[in-house]
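Worksheet: one structure, shown below.
For this depiction, one protein chain was excluded, whereas all remaining protein chains were kept in their positions.
Moving on to subunit A:
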Amino acid sequence: MYELIKHSAWKFKSILKSKHFSLISIKMLPLSLLKTAQSHPMLVELKNGETYNGHLVSCDTWMNINLREVICTSKDGDKFWRMNECYIRGSTIKYLRIPDEVIDLVKEDIQAKSKNRNQQQQQQNRNTNNQQNNRNFGGKNRQNQNRNRNNPNNK
């Protein structure tokens, strides 16, 4: 019975660690998608009906965006303006249209990030283990330190 519980716990852990689980648990946020879309062309429609076509330079957490090589179209689509650069306040945006391939880039980004996080965590675990080991063998080191402190030549 105990073996069975142990085995199922191990299985659960391995599921948690597996790639499939990380794929399922990916949470895609609109603003992280927008961040990934940097340098891609996009269409932005404002609440007043004007549309802006351009390449995304940067964006922030308020959805304020910076576009390059912009073509602005009036609400009725009869007037056009060209400008090198523009900055759009996030609150005036109605929606954004983004190239389809960006959604795949987000998945890659998130996976790469979680991989990095895992590596960092492993590194941290290794460090804490080392610290614990040092603590275990600390008596000798501390003696050395004391000896150094007492040694006037080290000053």
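Throughout what follows, a residue touches a chain if its C-beta (ideal position, glycine included) is under 8 Å from a C-beta of that chain, and two chains touch if they have at least 3 such contacts; residues count from 1.
Keep in mind that, in the parts below, contacts and distances are computed from a predicted model.
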item	value
Choices "Large ribosomal subunit protein mL46", "U6 snRNA-associated Sm-like protein LSm8", "Transcription initiation factor TFIID subunit 6" or "serine C-palmitoyltransferase" - which one is the UniProt name of the chain not shown	"U6 snRNA-associated Sm-like protein LSm8"
Touching the absent chain when the full complex is considered, from A:Arg97, A:Lys113 or A:Arg126	A:Arg97
Residues from subunit A at the interface with the omitted partner, ascending	27-31, 33-34, 47, 63, 90-91, 93-100, 102-103
